[in-house]
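All protein chains but one are shown in place.
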Amino acid sequence: MSGNTFGKLFTVTTFGESHGPALGAIVDGCPPGLPLSEMDLQQDLDRRRPGTSRHTTQRREPDRVRILSGVFEGVTTGTSIGLLIENTDQRSKDYSEIKDRFRPAHADYSYHHKYGIRDYRGGGRSSARETAMRVAAGAIAKQYLATQGITVRGYMSQLGPIAIDFKTWEAVDDNPFFCPDPEKVPALEAFMDRLRRDQDSVGARITVVAEGLPPGLGEPVFDRLDAELAHGLMSINAVKGVEIGAGFAAVAQRGSEHRDEMTPQGFLSNHAGGVLGGISSGQPLIAHLALKPTSSITVPGRSIDVHGNPVEIVTKGRHDPCVGIRATPIAEAMMALTLMDHLLRHRAQNAGVQVGTPVLR
Amino acid sequence: MSGNTFGKLFTVTTFGESHGPALGAIVDGCPPGLPLSEMDLQQDLDRRRPGTSRHTTQRREPDRVRILSGVFEGVTTGTSIGLLIENTDQRSKDYSEIKDRFRPAHADYSYHHKYGIRDYRGGGRSSARETAMRVAAGAIAKQYLATQGITVRGYMSQLGPIAIDFKTWEAVDDNPFFCPDPEKVPALEAFMDRLRRDQDSVGARITVVAEGLPPGLGEPVFDRLDAELAHGLMSINAVKGVEIGAGFAAVAQRGSEHRDEMTPQGFLSNHAGGVLGGISSGQPLIAHLALKPTSSITVPGRSIDVHGNPVEIVTKGRHDPCVGIRATPIAEAMMALTLMDHLLRHRAQNAGVQVGTPVLR
Amino acid sequence: MSGNTFGKLFTVTTFGESHGPALGAIVDGCPPGLPLSEMDLQQDLDRRRPGTSRHTTQRREPDRVRILSGVFEGVTTGTSIGLLIENTDQRSKDYSEIKDRFRPAHADYSYHHKYGIRDYRGGGRSSARETAMRVAAGAIAKQYLATQGITVRGYMSQLGPIAIDFKTWEAVDDNPFFCPDPEKVPALEAFMDRLRRDQDSVGARITVVAEGLPPGLGEPVFDRLDAELAHGLMSINAVKGVEIGAGFAAVAQRGSEHRDEMTPQGFLSNHAGGVLGGISSGQPLIAHLALKPTSSITVPGRSIDVHGNPVEIVTKGRHDPCVGIRATPIAEAMMALTLMDHLLRHRAQNAGVQVGTPVLR
Partner (left out) sequence: MSGNTFGKLFTVTTFGESHGPALGAIVDGCPPGLPLSEMDLQQDLDRRRPGTSRHTTQRREPDRVRILSGVFEGVTTGTSIGLLIENTDQRSKDYSEIKDRFRPAHADYSYHHKYGIRDYRGGGRSSARETAMRVAAGAIAKQYLATQGITVRGYMSQLGPIAIDFKTWEAVDDNPFFCPDPEKVPALEAFMDRLRRDQDSVGARITVVAEGLPPGLGEPVFDRLDAELAHGLMSINAVKGVEIGAGFAAVAQRGSEHRDEMTPQGFLSNHAGGVLGGISSGQPLIAHLALKPTSSITVPGRSIDVHGNPVEIVTKGRHDPCVGIRATPIAEAMMALTLMDHLLRHRAQNAGVQVGTPVLR
């Protein structure tokens, strides 16, 4: 299977460049009988959409998605689902001057060496614009998971140096940062305004949580739920780290502290982040991801051109000063896609398993 | 593809339980013409082997590997390679009392709900014993990568609260911790002795590095090199987090700081950890992983049995007080397997790419 | 991987229903640097296109294909290629009466039981209309194979009871049957006219041939070249049989007759059809496929409805009286896709193989 497909049973295959005519995806393996409309997808796309606040890129894309197959009379048929979003606000002239230059921390250098050719306009395929199709496909997964009582939600847990504690889910969609603490929003805005003035960028930490999972999802020993989730999350542009549950904090923990003890009333903690031995435990599945600062900044930087000559780079154009700000819906999408795939894989092999209701929930 | 296979072109499929008769693997896709002997595999297996110091489990397994196919007159033939290790020191009687109980932080609870049945002896398939086959398969990958000038090495970068800076590769194999700083070894030993007295366990952080990589490995947008590497590393027992390059530190970095500038003499830093846009840049590939503390400890813990009744658990038997201590060769193996798979995938599509020598090395 | 993807490295994923808004495909894994335009695809699409002679369905579809990604300045970039064909002549009212009925020999009955729901308009996803995307994707494969000196061509070798011997490739595209013997065309036309009068349908046999193949393609023991080719060809609507080389005639052959002897000047025969041990031998790759008669006929037939009641079915609408007539470009496409996938797979593992030029060509 080539690199533009995610999943094994519930698969998403995508195409599209930043400045090409359109982005598209094929979602295969969706169970039949699921009510689905373009509106269901649009909702999440609108959450990821650029140009909705002063803190993100000013490129204006309506990201209007069309469902071209696999849905009949408002319900999925089990056949492959074709999705399409036309690009409407690409401006190729902005990019011609970087045609022969490698922008630092961008994929220019590695694409050049991998393929020997690249669509340099807006980063081409390496642009985060492709994540629109992840969000659209993820919305289908979410829609199905919801019918099984499973929700997938995310929030920003750190912006640059500012750590953000989780307060309420309600707050998350009320600000442009997906910040779960309304009291932190002014600080975030002030920080971003200062950053824009400095013409610099910054990283972010996002947390995603799935609730309502049955125990049993995950396919050891290699396709553990956490391993596939790490794959999915790390495949998002700019992600440099993934943690499950306690993550790197587990390094300094003792076993007596880390282990989540159980009583008939339930688990007493969730350092595991909802995964034991690579299989969901029924506790909330919790992952954190680290996004690096946006590479496109107007602070001049040293680089080389395709001939090896030194050049100075200033990346103009319309860019997010923090790619992490719009990353929450994308991270949710990748978690939803991973869970959907594993739900189907688990059912395939274990259709006949009868262990009654989980011992704990 | 089911859960016991890793890779797409260079694939490793494994079987084996902690207390079954044997562990085995099939490595498929190995290029023909590679000199390979059982000795080449044994070397890495011996580095992972239990019972070699007082700081690891006292189970004594020679882990003697046999190559059953795919090698003819000392050279690989391109056909599938069968590997086998007999278990010799399993003692099933140690485990009968946990038959109906879920040990906290173990896979008992999740395996029970996934499959409705489990081989409870020593954790069965969920035991870290399966990683022996990863190391054996990884040694084949390393052997081939070496012919391409690529090395994969790892070390312990943190034990519990003790951070370890990288000093020299030479030191790594001179102590039971894979510690790259000889001066830190006494502190590690003291810490471990205290921990054993407390009958507790602790986590660790491992760092793995590949050098000599060509730019171009990785298959965007989903099968990026870093994403697949995260998959491989997170699939190792007890791993709770994976970082590439700067990892979570990138969250607080500014773009002007994080980006690795380039000059005709090379990159000026490596915060990216050797990956740009999901494709190797030719810089060293650097990953860090967090391992949780061993779950098997003799500090009593609360749990339940399969009927939902409360029980107190004390996990006796022969266990590693820090699973991270033997994890370095396993992490190396997973990185080597990932690279090998991507080397083949890259060649498949890009055999005709002629971009000359890399602009930078 | 779900059912709408073909190939492992050079993959084609398709979507689209007979009466939906559009058909689409994503081709992933195409080597970069290949000159490619919509015109290159259109050529083969026009050969498959309906409505071009009185012997095929009168549905008028221009089948105009758009390339939406993966091609930059006329050359492939190595990223996924999005393809789209809008449906323009669907007439859904023709089909409403078969909504609750199972047309004999159609997929109605099996889709109903698999998915519990089906888009009944024109057969929905089970319509041969989906093969347009196979042809479009196959044209990309052909384009690349041509750069390697490999050609894939097909012809009709039997129409109903009329066997057709191969005469010249030149004749094949000069008649609506892909008949390689110009002298047989009048007989075919007369046969088809009679068949239309009878309102019945008939089967056909198609032969596809690849020339210029290097020896070495195919991945034993399961993904042999012939096995994957059989997979690809049998996946075409209405195909009921596949032969490689001598095919079923080999049953009655003796070993001394079947084996293709070799001399320094070359093979003396090609009963093997170009495959030895599942790997291409460098001889022409030859496959034959049997297509069943079209299921949609106006001769009344007995069937049942979704409630199990007996009904009489007469399938009106616009149908091909012999689906085999337009099958040649589709069979070529599936052979080209199979070869392309295997060319890449072979290169991946055997990039370093140096056996000089083939001993025979």
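All chains are identified by letter, namely A, B and C, in their written order; residue positions are counted from 1 within each chain.
Everything that follows uses one rule, which is that a contact is a pair of C-beta atoms (placed from the backbone, for glycine too) under 8 Å apart; a residue touches a chain by one contact, two chains touch by 3 or more.
Quantities reported herein were computed from a predicted structural model and do not represent experimental measurements.
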Residue among C:98, C:202 or C:339 touching the omitted chain: C:202
Residues in chain B touching the chain absent from view: 1-5, 8-11, 13-17, 20-24, 26, 28-29, 32-33, 66, 68-70, 72, 75, 77-82, 84, 114-119, 124-125
Residue numbers in chain A that touch the chain omitted from display: 8-9, 29-33, 78-79, 220, 344-345, 347-353
Interface residues of chain C (partner: the chain not displayed): 1-6, 8, 14, 102, 104-116, 125-126, 130, 158, 160-161, 195, 198, 200-205, 214-224, 226-235, 237, 239-264, 268, 271-273, 275-282, 290-297, 299, 301-304, 306-310, 324, 345-346, 349-350, 353-355, 358-360
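As a working rule, only the chains that are shown with their structure count from here on.
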Centre-to-centre distance between chain C and chain B (centres being mean Cα positions), rounded to whole Å: 45
In chain A, residues with contacts to at least two other chains: 1-5, 8, 14, 114-116, 125
